[in-house]
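First, the structure itself, so that you have it in front of you.
Heads up, one of the protein chains got dropped from this complex, but the rest are sitting where they should.
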Amino acid sequence: MSSRAVSKTIAVIIAVIVIIAIAAAAMVMMPPAPSPTPPPPPTSPITTPTSPTTPKTTPISPTPTEKIPSEIRIGVAIQLSGAQVVEGSASFMGIKCAVQWINDRGGVNFKGVKVPLKLIYYDCESKRDYAVKLVEKLITEDKVDIVIHPYASTVIMATAPITEKYKMFSVQFGGSSDTLYQQGFKYMVSTHGFAILHYWSTPFTMIKEADPTAKKVAIVFKDDEWGRSLGESARTKAKNFGFEIVYDRAYPPDITDATPMLREIAALNPDILCVGSHYKDGYLIATQLRDLRINIKWVIAQVAVAKPEFGDGLGKWAVGFIGETTWEPECKWEIIAAREGKEYYGPTSDELVEYYYKLGGKGRPSAYTGYGAIAVLVAAKCIEVAQSLDSDKLIEAAKTLDFYCVKSRFKVDPENPAKQIGSINPVVQWQRGEGDKLVYAVIYPFEFATSKPIPMPKWEEKEGWPELKP
Amino acid sequence: MEDVGDAVKKYSGLILIYLLLILLSLISTAYLEIVYYVLFLMVISQSLNIIMGFGGLYNFGHAVFIGIGAYVFALLVVQGLNPYISMIAGGIVSSAVAFLIGIVVLRLRGPFFAICTLSTVPAVKYLIIGGKIAGGAAGITLFRYLGEAYNPYMLTYILLISSVAITILTLKVSASPLGYSLKALREDHDVAETSGVDTTRCKIIAFIISALFPGVAGGVLAFKIFWVMPETVIDLTWSIEAILIVLLGGSGTTIGPIIGAVVYEVLKDLLMRYFPGLQLLIFGLLVVAIISVAPEGIVGLLKNRFKRLRSFLI
Partner (left out) sequence: MFELVFQVLVYGVIIGAVYGLATMGLNLIWGVMRVVNFTHAEFLTLGAYTAYWAWVLIGLNPIASIPLSALLGFVIGIFIFYIIIYRLLFSPDIHSTLVATFALGVALAELMKVLWTADYRGVPWALGVIKFSWFSIPITYVFTFISCILIIIIVYFILYRTYFGKSIRAVIWDSGAAAICGVNVKATLALGFALGSALAFIGGSLIVIYLPTGINPYMGHLYLLRCFVIAVVGGLGNPWGALAGGLVLGLLEQVSPIVLGYIPGVEPLSLTPFLSFLILIIVLLIMPEGILGRRR
C-alpha cells in the first residue's frame, strides 16, 4: 500500500476506535434507568431510647414517612381512536366516572388526608408500538404514580414489560388472556376474570340445565391472545361438562369470510357453537350464520354479543345469541356482597350510570364502562390499604383484598397478583320481548337476572317475525 | 490523490453524526428512545442501500430479514443461549436465507422483483401463522428469559456498532469491483452482462450482505419488545420505511441513508407532537413531492446547492 493509503486507513481505524471507546465508556458509566418511586424525604431526627440498658450504638433512623402528595397521578394510555376505539373510549369513560366519583368524595384516604386523583392520559390510536411508547412516556416524563394499561391482552402483553421494567404498580382491566399471568409479572394486578379460569362454565351449566340432550360442541376462535385462551378454555370446559367436541379451529385475526368454516360446522350438526371472538369477527360470523341459514340450537359468542351494536346491526336476527359480559347496568353486586358478608366499595351500578350521563355519555352505557371503572377503584383501594405509593407496598396490599364493587368481586391469587380469581361474569342473551321488542336480557347471576335462557329460534322462524326494536 | 487531511474531511460528516447520536443518547431516557429508533432505521436502510442503492433492486421484502433475525434470536434465547450471541446468529441465519431467496428471486427485474419480494412478507407471515411454526400466531414470549438482563443502552449501542460496521462495509463495497459491477447493472442490466459482469453473482452477494445487519437488528428488536410474533416482527412497514429513507437520503450514497434515517425519524417525531393524527398524511404528501422534485434525495439536493459540501457527502 502507498503511504497515503496507509495514513487514510489509519485515520479511519482511529476514528472507529474513538467512537467505540466513547460508547463503551458510556455503557459502563451509565447507571440503569432510575425507578420512579418518589425520592426519600429527609429523615426525621434520631430519637434515642430512654431505657438505660439499650446500648448507645450507631444512631438508627426510623422508616422515613412519605410526604403526602397534593394529588395522586394515574397514567392511562388508552385506545381513543383506531380499531379499538369502541372498547377503548367506553372503558375510558368508566375510568373517568370512577375518578369523578372518588374525587367528589374528596379523594383517596391517604394518611388522614383526602387526596384527589389526577388522570393523565394519552390516545394510543389502537397501535401497539405507540401504546408502549406512551406508557414509557407516562412513567419517565409525566412521573405518574400508578399506570392503568390499555385495553386488550395483545397490547397489555407489550406494555406490561415496560411497567415491570420500572417496577411500577399497574392495573390491567382489559386483558383476559391467561398468558398475562404466566409471564412472571410482579407489579401488575388484573381486575377481570380470565378465559381459562372463568369463561364458558356458566353458559355451559345453564345450557345443560335447560337442555340435557345437548351433546355436540363446535369451537371456533380468533387466532390471537384472547381468542386462543377462549379456545383453550372452551375445549377444557366442554370436556369437563361431558360434551363431545366435533370441531375445533382457529381463524386468522383479519378474517373477512368465515363461510368455508361455517359450512363445515353445519355439516357436523352440533348442538352448541362456541365462538371465541372479539367484536368484528363475532359480528361477521353472526351475519354469515344468518346468510347461510345454519341452525344451531345454542350459540355463544364472546364480546360481540355483549354490545348494543350487535342488536342495532342485526335486529331480530340477533335473538338467541348468548354472550358473557363484564358489566351491565342491571348488575347489583351489592346484594351478593351483603349476602356473603363482604365489603362493597365504590359506586353502585345505578350511581355509575348517573355519572356516565353526567360526564356526557349517550345511550346505554356499554359493558366497558364498568370494566374501566374497577381499575380506578382497585387502585384507590390499594392506596387506602397500603397508605403508601410505593409499588411494593401497593402490590402487597392488593394481595390481601377481597371485596365487591360495581364489577363483581376483586380477589387476586396471593402468589400471583396478575391472576384474578374472584371475578364473576354475568351472562346475557338477546331475546324477543313483549310488544315486539328486542330485549338484551341478563340471564345470570340469578340474583338480578331479568329472564331465563332460551334456545336459538330457527332462522326460518325469525324470517317470519316483524322487525324488533329495542 | 488524497492525503490524511482529505480523508478526515471525507469521513468527518459521518463521525460527526455518530458522535451527535451518542451524546444525545446520554441526555435522558426519552432521547435514548429516539436515538434507538433512528439507529434501527439507519441499520436497515443502510443495508438496503447495498442492494437498492448500488444494485437498483427495490427489495420490498427487506422486512423478512428482520423477522428471521428476531425469530432465530427468540428460539436460541429460549434454549438458554446468550442473547448477544443469539443476535449475531440471527444475522447469520438471515444472510443464509437471503442466499436461498436470492438464487430464486434475483432473476426477476424491476416491478416484477418488487411485487415478488413484496409478497414474500405476507407469505412468510401466513406460513408461520398457518403452519403453527415457532408458536404460530402466539409467537414466543421472552420476558421470563430476558426481563432481568434488559439494558436499553446496550441495545442502542449494538445498533450503533452495527451501523458503523455497515458504513465501513458500504464504503469498501462502493470503491470495489463489486460496487462498480452493481452500479453498472443498475444502469443497464443487459449492457453490463455483455460487458462481462457476472450479474447473478454480484446480485446474490449484495443480497446476502444486505440481510446480515437487519438480522441482528431483528434480534435487538425482539429483546426490546420481549415478544416475538408474526404481526410484530414481520411488518411490511419496515420495508417501506427503509425504501423511503434510502430514497429520501440519497440512493447509492454512503451518507444518504444515515441522513435519511435521522431526518425521517425527526420529522416523524415532530409531526407526532404538533400534528398528531395527521403525521402520515403529511408524510405521504411529502414523499410524493420529494420523488417528483428531488429524485436524488437530500444528498443530491445538497450536492447541487452547496458545492463546498461535496467532499463531506460521500
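We just call them A and B in the order they show up, numbering each chain from 1.
What we mean here is this: a residue touches a chain if its C-beta (ideal position, glycine included) is under 8 Å from a C-beta of that chain, and two chains touch if they have at least 3 such contacts.
The shown structure was predicted, so the numbers you read here are calculated from the model rather than taken from an experiment.
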item: Sole contact to the chain not displayed, among A:Met157, A:Leu284 or A:Ala397; value: A:Leu284
item: Contact with the hidden chain (one of A:Ile68, A:Val113 or A:Ala267); value: A:Ala267
item: Among B:Tyr37, B:Tyr58, B:Phe207 or B:Tyr264, residue touching the chain not depicted; value: B:Tyr58
item: Residue ranges of chain A at the interface with the undisplayed chain; value: 81-83, 85-86, 125-126, 223, 249-252, 254-257, 259-261, 263-264, 267, 279-280, 283-284, 287, 290-293, 313-314, 463
item: Residues of chain B in contact with the chain not shown; value: 58, 104-105, 107-108, 110-112, 114-116, 118-120, 122-123, 126-127, 129-132, 136-137, 240, 243-244, 247, 277-285, 287-288, 291-292, 295
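Criterion: only the chains that are shown with their structure count from here on.
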item: Residue numbers on chain B that touch chain A, as the complex places them; value: 1-4, 7-8, 11, 15, 18-19, 22, 25-26, 28-30, 33, 126, 129, 136-138, 141, 143-144, 147, 150-154, 157, 160-161, 164, 168, 225-227, 231-232, 276-277
item: Residue numbers on chain A that touch chain B, as the complex places them; value: 2, 4, 7-8, 10-12, 15-16, 19-20, 22-24, 26-27, 30, 32-33, 81, 123, 125, 128, 132-133, 136-137, 140-141, 157-158, 160-161, 164-165, 179, 183-185, 223-225, 228, 250, 252-253
